[in-house]
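Got a structure for you, written out below as structure tokens; questions coming shortly.
Here the complex is missing a single protein chain, while all its other protein chains stay put.
Chain IDs A, B and C follow the sequence of writing; residue 1 opens each chain.
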Amino acid sequence: MHDTEGVILRLKTAEGHLRGIQRMVEEDAYCIDVIRQIQAVQAALNKVSTQILDEHLNSCLVTAVQGDDPAERQRVLKEIAEVFEAATRV
Amino acid sequence: MHDTEGVILRLKTAEGHLRGIQRMVEEDAYCIDVIRQIQAVQAALNKVSTQILDEHLNSCLVTAVQGDDPAERQRVLKEIAEVFEAATRV
Amino acid sequence: MHDTEGVILRLKTAEGHLRGIQRMVEEDAYCIDVIRQIQAVQAALNKVSTQILDEHLNSCLVTAVQGDDPAERQRVLKEIAEVFEAATRV
Partner (left out) sequence: MHDTEGVILRLKTAEGHLRGIQRMVEEDAYCIDVIRQIQAVQAALNKVSTQILDEHLNSCLVTAVQGDDPAERQRVLKEIAEVFEAATRV
């Protein structure tokens, strides 16, 4: 991954957000507000996933598709379809 | 697209499913049952999208990445990240 | 359901949209454009589901929660949690 620091920063922010949500629950915050904050964390995680996929496409995938190993190329292409399918269900 | 007929068949099935849901609504079916049927159509559409993406990766993407035009390659890779991001929000 | 006509109109629009997507596939449209149109149909279906749930909450749910049958009330509340959980996965 190229922008390792950027990705870790975003993950750390999401982690801090989750800790804040635990405090909300401890302090008996309104349920709907808690759900909204969880949805905000998930939206942030969607963005991190997209950024990581973007980097993956521009590095590993390009290498695999331009490379000499058809099995490796198939594997890399199949994985992308798989995380896409999983994304539609998450 | 390679399996054009398979994709059209799946889309036709989803279309027929949507017509059936309209009849349910006309016949005053229970709301929750209607919502569950709509969710079933969406799950089916997720599968069609994944199939189309899979074919796209194995044809257009391979061509673009192995080709001589860096701008074209960038465009194709960017589109995949975009539909992935959209998938996480749909 | 109160706004039966509104819901049917939206479902008919989604159905027409799906037919248009079949034509796109027949005419060999660009895969990514097809996926984007499918995602647009899914976003429209999300709106119909939300409208139906909204009507359900304001009618069936109110009746069940104000009614005398605790088992019926439990059933109705459980169904809402179930379609919510399914929504997070679709």
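Some points to look at:
In this section, a residue touches a chain if its C-beta (ideal position, glycine included) is under 8 Å from a C-beta of that chain, and two chains touch if they have at least 3 such contacts.
Keep in mind that this is a model prediction, so the values were computed, not measured.
Although one chain is not displayed, its contacts with chain C can still be listed: residues 43, 46-47, 49-50, 53-54, 57-58, 61-62, 65-66, 73, 77-78, 80-81, 83-85, 87-90.
For chain A, the residues touching the chain absent from view are 1, 4, 7-8, 11-12, 14-15, 18-19, 21-22, 25-26, 28, 30-32, 34-36, 38-39, 41-43, 45-46, 48-49, 52-53, 55-56, 60, 79-80, 83, 86-87, 90.
Assume only the chains that are shown with their structure count from here on.
Chain A and chain B have Cα centroids separated by 21 Å. Centre-to-centre separation of chain B and chain C, using mean CA positions: 17 Å.
Distance between chain centres (mean CA atoms), chain A to chain C: 27 Å.
Listed for chain B are residues 43, 46, 49, 53, 80, 83, 87, 90, each touching two or more other chains.
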